[in-house]
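The other protein chains are all here in position, but one chain of the complex has been omitted.
Chain lettering (A and B) follows the sequence in which the chains are written, and residue indices restart at 1 in each chain.
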Amino acid sequence: MKALMMAGSALRRLARDRLALFFIVLLPVVIIAVIGITFGDAASERLPVGIADEGAGPLGDQLRAGLVASPALDARAYDDPDALRKAVRRGVVSAGVVLPAGYDQALRAGRPAEVTFVVDQTRPAPAPVRTAVSAVVARQAAEVKAARFAAERAGVSFDTALARARALADGQEQVRVEATTIGGREDALPTGFNYTAPANLVLFVFITSLAGAAGLIEARRLGVIRRMLATPTTTATILFGEALSRFAVALLQGMIIFVVGWLVFGVDWGDPPAALVLVLTFALVGTGVGMLLGSVLGNAEQATSIGPPVGIALGMLGGCMWPLAIVPEPMRVIGHLFPQAWAMDAFIALIAKGATITGIALQLAVLAAFAVALLALATWRLRKTLAG
Amino acid sequence: MLRTALLVAGKDLRQRLRDRSALVIAFVAPFVLASIIGLAFGGDFAFKATYAVADADREPVAAGFTDGVLASPGLRDLVTVRQVDAAEARALVDRGDADAAFLLPAGFSASVQRGGAATITVLESGENPIAGQVARSLAEAYAAELAATQLAVRTALAQRGQPATAAEARELGERAAAGRLPVQLTEGQVGGRTIEAANYFGPSMAIFFLFFTVSFGARSVLAERRQGTMRRLLASAASPSGVLAGKALAAFVLGTSSVLVMWLATTLVFGADWGDPVAVVALTISSVLSAIGITALVVTLARSEEQAEGFSSLVVFTLALLGGNFVYLAQLPETLQRVSLLTPNGWALRGFVDLVADGGGLATVAVPVAVTLAVGLATGGLALYRARRMVAA
Partner (left out) sequence: MDNDPVLWCKDLRKRFKERLAVDGVGFEVAPGETYGLLGPNGAGKTTTISMICGLLRRDGGEVTVAGASLDRDPGQVKAAIGYVPQDVALYPDLSGLENLRFWGRMYGLAGRDLAERVEATLEVVGLTERAGDRVADYSGGMQRRLNIAAGMLHRPRLLVLDEPTAGVDPQSRNAILANVEALGGEGIAVLYTTHYMEEAERLCDRVGIIDQGRLVAEGTRRELVARVGERDRIELAATGDLAGLAAVAARVDGVDEASVVGGGVHLVARDGRRLLPRLLEAAEHSGAEVTSVELVEPDLEAVFLHLTGKALRD
């Protein structure tokens, strides 16, 4: 009863702190929106690709025409390769194609030629761009190859043979590649808001919990806890109340993102009871982290200043910034030392693979173990400091 | 005034160095984060994949893929190939025992040789998208080769004008299949120099944390006011400008050393190369000044220390989000990319990346340095004006 009262008072204090509300409610929603749009479903749009022609000649023009005509690409001309490289680096276009000088002559003379595909190593070009550009280049390669071969065999000019090859290529039956992904509902990774909403839920519940340690430190320092101990209240009740306060805030944050994600961004959280149990369990983990940090740190400012960077770091490791599926194996293992990765695994299973509560039982168990261990450690430390 | 500034700066730095959380934010966290991302995206890790191949055809064209492409010297060390039947291939991918599977149907070779349609099916595992992508592009490249050969044969025959016997067609096909495609798509870099992950994320993280690091300085003005030490300082004949100059100096020293330590650490540990040292130092200084100016202005706009704390983390978060420290700029919609140029960290980041990619010296970063410097001086000046009033009150 007293513990409930303490939690109620924590929520009331929160409601009065407009800045805290801003961080707990508005900031995550804004970030979900921004990043969700960023990583949103880009397949429907033509992706911008830059083309720089260094003087490739007629065959270069043909290749460029092919890129312009490609339904997947939005081709833009650049004056020189440097400008194109800058544009790719700055993300103005997602990739670039450089048509080298002497391209036409080289191919006519029977020499090989290279077309440069400019991508930023730190962020691979979207797969559709690569596929579309490859297809256009492959088609020209096939035509040139066919023209050379036919010209040589039949003793006609390259141009005649090329014209014939181009005409035939249009009607040719194709050797195709058919790709399907198995082991997922559609794709194993959710996209757009379906990824950023759970990622930010995990990220922000954790950051808020870290920062929430400040309240506990203040209460310890200002002697509020000592005063409570002076009332006829047991240490256990007070610790439970403090934990419940932190849990209430963490759960509130989680539920806000959950509901906003569902109603505003149309996130499909999968099996609702399973998702709710997951949010609840992760809020418990946050509670444990907040309590532990609150028992360890000396002053409240440390908690507020260390919260965001540490939260962001663990978020990166745990797959809140990008899916762990795209990082190398060692990083994935390191990531799973932290609760974020398990929570993200569970959310992905619910959202993308249609798992139910039994499907995420392992992740829930691991998260519960995190929560229990953190809370036990925090209780032990706090009991020691309060007794002293 | 100079003496005051130096004394206050020395005292502030001593306080910062004693605060472990400040050290974590200035030096430890940025390096740890950059290392994490560097490891996650660095090219150092070896790509390894297991592919299942179900060759129901067992004729030369299909074998050209299974024995030719998949067993090529370039792939042999990276890819483990398991020859199975179609059902087993699907099961392997489903269980996650294989990262992808290639299915080559019966009659594949015959159809290709006839000049007809044919399909290579790639089954990708959702667990490992990278391996799936590699598998798909291997198949696509082989399909393109086959298509080119088909086209060559058909063009040659059409040019000759008379139908060929089966033996002739086969002979033509074999001849046409020889040799690489005349046009290859090679990957090119976005700059004159390679951008390693450590080169990109080192500066990016340093700039992100710079704002947290530097905002200590501005917040300490409020702390001095709360503790009453500000009154005491002013009673000791220290001028408000001297005190504020000292605070700015401490923030500058801490911020600059945070970036420079990052530079040194990524260079020593990861062999990163941030580019021309003079340009790096210039850009560091102007970036630190802009961070000091902005955080100082934000703090002077707040009414209480708590509010200042909130305002500054809010501003730092927002700037980081818009400036591209965490989201890759390239994946932002175009309008947001322009917005990133409204942030000093966006400009600083652009400068650092240009320096890494294009090389060159001061000239490469002239615009970013000018912009961040201007932001720093403008916001810093405004903050100084407000802070003097605040201190005097």
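Things to note:
The rule is simple: contacts are C-beta pairs under 8 Å (C-beta built on N, C-alpha and C of every residue); 3 or more make two chains touch, one makes a residue touch a chain.
The structure presented is a predicted model; accordingly, all values stated were derived computationally and were not measured.
For the chain that does not appear, the touching partners among the shown chains are B.
The chain omitted from view is touched by exactly one of B:Arg58, B:Arg232 or B:Arg389, namely B:Arg232. Counting the whole complex, the residues of chain B in touch with the unshown chain are 4, 7, 11, 14-15, 18-19, 227-229, 231-238, 392.
The criterion applied here is as follows: only the chains that are shown with their structure count from here on.
Distance between chain centres (mean CA atoms), chain A to chain B: 13 Å.
Note for the complex: chain A touches chain B at residues 19-20, 22-23, 27, 31, 34-35, 37-39, 82, 85-86, 88-92, 94, 96, 98, 107, 111-123, 127, 130-131, 133-135, 137-138, 140-151, 153-154, 156, 160-161, 164-165, 168-169, 172-184, 187-189, 301-302, 304-306, 308-310, 312-313, 316-317, 321-322, 325-331, 352. Looking at the complex, you find that chain B touches chain A at residues 19-22, 24-25, 29, 32-33, 36-37, 39-41, 43, 45, 90, 93-94, 96, 112, 115-130, 132-133, 136-137, 139-141, 143-144, 146-156, 158-160, 172, 175-176, 179-191, 194-197, 200-201, 209, 212, 216, 306-307, 309-311, 313-314, 317, 321, 326-334, 336-337, 350, 353-354, 357-358.
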